[in-house]
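Here the structure is laid out as structure tokens; the discussion comes afterwards.
As you look at this complex, bear in mind that one protein chain is not there, while each of the others sits in place.
Note that the chains take the letters A and B in the order they are written out, and that residue 1 is the start of every chain.
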Amino acid sequence: MDILINALEQMFTPATAAFAIAAIGLNFHFGLTGLLNMGQAGFMLLGMYGYAISIREGLPMWLALLVAMGAAILFGLLLGWPTLKLRGDYLAIVTIAASEIVRYVGRSNTLVDVTGGSLGIKGKDYKGPLEELSPFPDERLSVGPFTYHGSASDSWWLRVVAWSLVALLLLVFWRLSNSPWGRVLKGIREDEDAVRSLGKNVYWYKMQALIIGGVIGALGGVIWAHGSAVVADAMGRPTTFWVWTILLLGGAATVLGPVVGSVVFWAALSLVRAVAKEFIPESILPSTAIEPFGLMLVGIALILIVVFRPQGILGNKKELAFHA
Amino acid sequence: MPDTTVLDGIAHEPGVAKPDPILVADGVVRRFGGLTAVDVKHFEVQRNTITALIGPNGAGKSTFFNLLTSFDTAQEGSGTFDGDPLRKVSPHKVARSGMVRTFQLTKALEGMSVMDNMRLGAQHQPGESLLTAFVPPLWSKREREVTEQAHDLLHRFKLYAKRDDSAGSLSGGQRKLLEMARALMSKPKMVMLDEPMAGVNPALTESLLEHIVELKHEGMTVLFVEHDMHMVRRISDWVAVMAQGQLIAEGPAGTVMQNKAVQDAYLGEHHDTDLSEGN
Partner (left out) sequence: MFTRPDRRFYRAAALLLVAAAAFVIATLVIGGGPADAETVEPVAAGTSTATLVIQNVINGLAFGVLLALAAVGLSLIFGTTGLSNFAHGEQVTFGALLTFFLSTNEQVTIPLVPGSFTIGLPLWLAAIIAVIVSGGTGWLQDKLLWNPLRKRRVAVLQQMVVSIGLSLALLNMLQWWMGASRHRLTNASGGRITFGDFYIGTQTLMSVVIASIALLAVALFLLKTRLGRATRAISDNPALAAASGIRVDSIIRLVWVMSAALAGLGGILLALFDNGAGFDSGARILLLMFAAVTLGGLGQAFGALVGALVVGVVSEVSTVVIAPDMRYASALGILIIVLLVRPQGILGTKERVG
């Protein structure tokens, strides 16, 4: 019973929302446009740094959010400029390389005064402004089996904010993907030369998609930072791969896919860990092996989804984002 | 009716000047590594005519076609379309200026509906810009116009019943029709067709031919690449022949087929092609 309640809890954590948001961003890249952004974690990390450092340096929250988004816009321009004219896998390699550069630089001791090095930036340096806006009391509150603090860190307030942002971004995705603008992106996903022959500036559309998805990724990073902390190594390549798993699991190019994917992903991961811990004896699966065991299953799940159900849970086989 | 006698007095020689050219190419050279794929000294297409571009396999027709539409970049040369220079213009700008192309391997956007394919062909849709896309009132009026135009074209190309199907479910010939109809959504001045008959079953070729002739009647200029001599004979006002990257002959279909250089070029490649009888 505890296992199930725990899994249910995992479905609605700020982390789940943060990953859903990052996956909505990736849905603009891959689902709509077919862009292989393998550096979503880099966008998230830049968002986290932009936001946390701005607040630590005394900027108001709205300005810090703008800084976070601005950092993602610059990053997108920088990455898109050389690669969006080349074949798809160049974008993949450059985005993954660039997001690793962000991480290496962030965790480096050289910039320890700015980024906090490998220890990162502590929550108290940047969580204040949002938590002060909380209408909830400053104490632990229970609703049914769930107990969280009202306002601080991993709180009810953060859950409300995070899931409201998810809802808002879903609306944005729905509106844009069903507009003539989204139609052009879908055309590019199918065959960019055809769209070019119809007089659309394909390069610029791809750039817009890369930037808007990256900005949304940065917002996901901000939510993640509020739920835990700003640590460079939390945003490595595995994070990007999880976001991909989430999007493909839920269904690329669908509106709700990223959210369904994230909820199922985190609940399943929590279930696997708990079941493994509960039912497999220590001599066969030592407790230190549970984490890699769970993540190994994530990898296997990603393979199975891509091979056997590339449209994911919600997708339509006819509208696949994968093209040769 | 368009006046097709306008080409009557023109000399039947490669690179000849036309009275009212819509498309002009000059000294176009495209090399791949050491190989010169295209080396065309001068070429003009007369406005409101149907011009065929023929030649044996590997003659550089498709490369030349890609150069004219800016899908490929020449090392040397210049060109104008309707008076505007073509050099170093990106392909989408060429399309916007009124010269729309189709592809040899049909590029129907298979994951999208036939209707969305058509709508994508339209120009001046404000909803295609990111900011206005958020506010439907700014673009829904244009969307209705575009949809209406698409309905008309789909009726004309006998695809109306398929409008909500995904383009991937169409037959090869229907995709060719869709691609042509989609190109017309932008109301082009000139339509460039890259092997419009390739892979189309005989039942549909007749209607495709009629559609091409219809384009001329509506005032458009057509340049098409084709293998099938029979088709070329039936619809073209003027034929340009390429071999080994160069323009070797021009003239009306009948004259060009009798040309010694043309026969040599074809016989060098295909001993079995009977030019005099067509295909």
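The definition used in the following text is that a residue touches a chain if its C-beta (ideal position, glycine included) is under 8 Å from a C-beta of that chain, and two chains touch if they have at least 3 such contacts.
Everything quoted here is computed from the prediction, not taken from an experiment.
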| item | value |
| --- | --- |
| Which residue of A:105, A:141, A:172 or A:313 touches the chain not shown here | A:105 |
| Per the touch definition above, residue among A:60, A:82, A:129 or A:145 touching the missing chain | A:82 |
| Touch residues of subunit A, complete complex, unshown partner | 36, 38, 81-83, 85-90, 92-94, 96-98, 100-101, 104-105, 107-110, 237-238, 241, 244-245, 248, 283-285, 288-289, 292-293, 295-303, 306-307, 310, 322-324 |
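Just so we're on the same page, only the chains that are shown with their structure count from here on.
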| item | value |
| --- | --- |
| Approximate Å spacing (C-alpha centroids) for the pair subunit A, subunit B | 45 |
| Subunit B residues touching subunit A - in the complex, by the definition given at the top | 69, 71, 90-93, 95-96, 100-103, 107-112, 116, 119-121, 123, 125, 127-130, 133-134, 136, 139, 143, 166, 168, 182-183, 185-186 |
| Of subunit A, residues touching subunit B in the complex | 172, 175-176, 179-184, 186-187, 189-191, 193-202, 208, 212, 318-320 |
